[in-house]
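With one protein chain removed, the remaining protein chains of the complex are shown where they sit.
Which chain is which? They are A, B and C, in the order written, and residues in each are numbered from 1.
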Amino acid sequence: MIGVEYYVLLSMAVFCIGLVGVLTRRNALTFLMSVELMLNAANINLIAFAFYHGNLTGQVFALFTMALAAAEVAVGLGIILVLYRNFRDVDVTVPTTMRW
Amino acid sequence: MNDWIAIGALALVGLLIPLGMMLVSYLLRPTVPETSKRATYESGEIPTGGTRVRFNIQYYMVALLFLVFDIETAFLFPWAVAYLDAVESDAISLLEVLGPMLLFVAILLIGLAWAWRNGAVQWAQTPRQVEADSDR
Amino acid sequence: MAIYELPEWTALGPALILAVTALALFAFDSISPRSTNRQLLAGTAVAGSLTSLGVAVWFTVAGVGTPTADGGNGVIDPTHGFVVDQLALYFMIIVAVVTALIVVASYDYLVDHAYQAEYYSLVILAATGMSLMAAADSLVTILIALELASLPSYALVAILKDNRGSVEAGLKYFLIGSLSSAIFIYGISLVYGATGHLELAAIAEVVSGETEAGSGHDITEMGGLLGLGILMLIGGFAFKTASVPFHFWAPEAYEGAPAPISAFLSSASKAAGFVVLFRVFTEAFPLGEIGAVIGFDWTVAFIVLAIVTMTLGNFAAATQDSVKRMLAYSSIGHAGYALIGLAGLTADGGELVMGAAMMHLLVYGFMNTGAFLFVALAEHWGVGRTFEDYNGLAAQAPVACAAMAVFMFSLAGIPPFGGFFSKYFLFVGALEAATASTAMLVVAAVLVINSALSLYYYSRLVKAIWIEDPPATRDRLAQPTGLYAAIIVAAVMTIVILPGFGPVVDAALDAAGAVVG
Partner (left out) sequence: MEGAFSYAPAIAAFPLVAFVVALVFGKWMPKKGAIAGIAATGASLVFSLWMLAAVASGETYHETLYEWTAGEAASEIGADTIGFSFGILIDPLAALMLVIVSLVAFLVHVFSLGYMNAEGETGLPRYYAGLGLFTFSMLSFVYADNLLMAFMFFELVGLCSFLLIGFWFRTRSAPSAAKKAFLVTRFGDYFFLLGVVAIAATFGTLQFAGDESFVAAAEAAIDDGGQLFGFDAETWVTITGLLVLGGVIGKSAQFPLHTWLPDAMEGPTTVSALIHAATMVAAGVYLVARMFGYYALSPTTLAIIAFIGGFTALFAATMGVVKDDVKQVLAYSTISQYGYMMLGLGVGGYVAGVFHLMNHAFFKALLFLGAGAVIVLMHHEQNMWKMGGLKDKAPVTYYTFLAGALALAGIIPFSGFWSKDEILYDALIVGLEEPLIMAAYAMGLLAVFFTGFYTFRMVFLTFHGEPRSEAAEDPHPVGWSIKLPLIVLGILAVVAGIANLAPVAKLANVDITFLEHWLDGEYGGIDEVTYSAYSELLAYETGVISSEQVTVLIAAGLSLLLAFSGAGLAWKLYSDPEPTAHKERLGSAGTVVEDNYYQDEYQVWLAEGVTLPLARVADRFDQTVIDGTVNGVSTASLFGSSWVKRIQTGIVTNYAALLIAGFIALLLGLGVYGGWF
């Protein structure tokens, strides 16, 4: 049986990949995908720990996380659409009318 | 630890096989450049326009709707799993079993109705249709 | 009163009423999507939020959450994952009040706006989330309620679809928000991993060693994991409360959003963030015991965050040109003040400092909402956004400007107004906590310094409004009823909360005692 720590390492790796994506990619959609990656890292954890602790809480929670992720994407895509309409671009570094 | 060596070896082999095949193919094949080879394949039709077409915004709308409602159905599964046991159990009344899910579905229905009435599922009109509408 | 004759799930009434209101608005919009019956829409939203407020007040008065020993009805567990106690009701009241105020104000702000029904239903939906946050006592419900509050907020900030500022604000809010919630959820997964539970009480039992974690391992082995998880939770809440370092969205989101929404986010949303913060940290990670597991008490983190947040918010606000942005930064500063409520807790006490933070959030709910609504009024007039543009408004709209002066002085903490008292209690509470930890002395000192600095920029606005001469070219200013009503109510409350401070203090201290003690 594979120890739970490997799952944690895997999830952390996925989380960090997502994080790097957030920090380096300028396309709003990629940003969103990277965040999804981070959420999935959390899901890995939850499932692994649910198995480890022997209760279903984590699995159910993962279900909720997925639903939330979907809702978030829905709202996010809507915002990205109006972003494109206003700025003619989906680059997140373009809108800088407000700063300081 | 030995298990891990085996896994590592397997991974290595798994990586080498496709790479080797690509290498062999590269060495053996004749090179005959031809434009139709580079063209986009569209089920045998002659391609029109570039690959980077802009999709109609309605694609996103439908995709969003699909995404949201699709994911919501995932919540039905745990309920469905527990349903039979719950119905047979004496401790829980039928209302307590069905009520929450009916409420959940009702809320979803309100959402769907809203999206529908606000034109989210209505396919966008082409310019020609708009013209036709205004002519009438 | 006859609380017990009601089923227990009705204890969530304030939140459920809001939910029903939101659904009713959606249903209405489904039936007639192109209706512009603003009276009906706004009226429904106001009625819903006022009913929610009334029910929450009624529950408080009826003694829901008051310990049975004191003649109350005790804490009620309406359903799995929720709890209705004094803390929950207190913050439900704040949320409902702010919602009512901004809905009333929005009536005028939204003239000629295309998405009336959507706007109101999203506001009420977000309020539902915030109200649920107040009662959530499991990480699952907390997350769902938090997202229920966040997602409509993203959309609301960006609701002016053709306004680049609004869209940009929405984008930034959404991106930082999604990143923060990813961190938050990951934190939850780590806490779950370390303890095997998501209910706060169950987590606390594991942390204090009363029960074993699900897998039977010793909790101290997982100390690092739990510590990282807790820090990530702090991150998620810091986003919601606009605290450093998760505050970056706030200046832009508040500046770009429609002003009523800025008011909503900076008052209600922040308060909701704080109630979850208070509940999670006092209930799930009991002080003293947590130190043995992760190596330090989490108050240290909040001391650092409070100091940095206060300082950054106030310093950045000092030299702003745009009034709305100044208020946005000052809102960050006030989040820092409220954080003192957690920083000053000790293992065996701290109701005073936490109660003070809660009082501050209530008073802040009025004065900050009022201030942003004044900005909404200015946007309605179209006078511009900088301090100079506000010059001499008092000559043309003395009532609203008097109210604004009240808000500014109250925010700065000048004696006759509510803001002074809550800040004073915070200061006293911080000093009291300093007996346990000398770092709290620094916190108290920073509080004073920042208050002094804040007086500078708040009074700058008062000076612009009242003392400077108005530009000759300004037209007559309209007097929109709804906005005026909301502003005046907020101003009156900011003032009368002073004579009525006794009950507020009692309520806040009781609520704080409920979770601390």
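Criterion: a contact is a pair of C-beta atoms (placed from the backbone, for glycine too) under 8 Å apart; a residue touches a chain by one contact, two chains touch by 3 or more.
Since the structure is predicted, the reported quantities are computational estimates derived from the model, not experimental observations.
*Asks:* Taking the complete complex into account, tell me which visible chains touch the one left out.
*Replies:* In the entire complex, chains touched by the missing one are A, C.
*Asks:* Can you tell me which of C:Ala42, C:Ala117, C:Val244 or C:Ala400 touches the chain that was removed from the display?
*Replies:* Here the residue in touch with the unshown chain is C:Val244.
*Asks:* Considering the complete complex, identify which of C:Leu110, C:Ala127, C:Leu160 or C:Leu179 is in touch with the unshown chain.
*Replies:* C:Leu179
*Asks:* Check the options C:Val300, C:Val399, C:Ile467 or C:Val496 and report the residue that touches the missing chain.
*Replies:* Among C:Val300, C:Val399, C:Ile467 or C:Val496, only C:Val300 touches the chain that is not shown.
*Asks:* In the complete complex, the non-displayed chain touches which residues of chain A?
*Replies:* 19, 22-23, 26, 92-93, 95-100
*Asks:* Please identify, in ascending order, the residues of chain C that touch the omitted chain?
*Replies:* Missing-chain contacts on chain C: residues 171-172, 175-176, 179-180, 183, 223-224, 227-228, 231, 234-235, 244-246, 248-249, 251-252, 294-296, 300-301, 304-305, 312, 315-320, 329, 453, 456.
We take it that only the chains that are shown with their structure count from here on.
*Asks:* For the protein chains shown, what form does their contact graph take: line, ring, star, complete or other?
*Replies:* Topology of the interface graph: complete, with all chain pairs in contact.
*Asks:* Determine which of the two chain pairs, A-C or A-B, is joined by the larger number of C-beta pairs in contact.
*Replies:* A-C
*Asks:* With chain centres taken as the means of their Cα atoms, state the distance from chain B to chain C in Å.
*Replies:* So the centre of chain B lies 38 Å away from the centre of chain C.
*Asks:* If you average the Cα atoms of chain A and of chain C to get two centres, how far apart are those centres in Å?
*Replies:* 26
*Asks:* If a residue has to touch 2 or more other chains to count, which residues of chain A qualify?
*Replies:* 60, 71, 78
*Asks:* Quick one: in the complex, what on chain A touches chain C?
*Replies:* 4, 8, 11, 15, 18, 22, 28, 31-32, 35, 38-39, 41-43, 45-46, 48-49, 52-55, 57-58, 60-61, 64-65, 68, 71-72, 75-76, 78-80, 82-83, 85-87, 92, 95-99
*Asks:* Within their complex, state which residues of chain B touch chain A.
*Replies:* For chain B paired with chain A, touching residues are 57, 60, 63-64, 67-68, 70-72, 74-75, 78.
*Asks:* Please name which positions on chain A make contact with chain B in the complex.
*Replies:* 60, 63, 66-67, 70-71, 73-74, 77-78, 81
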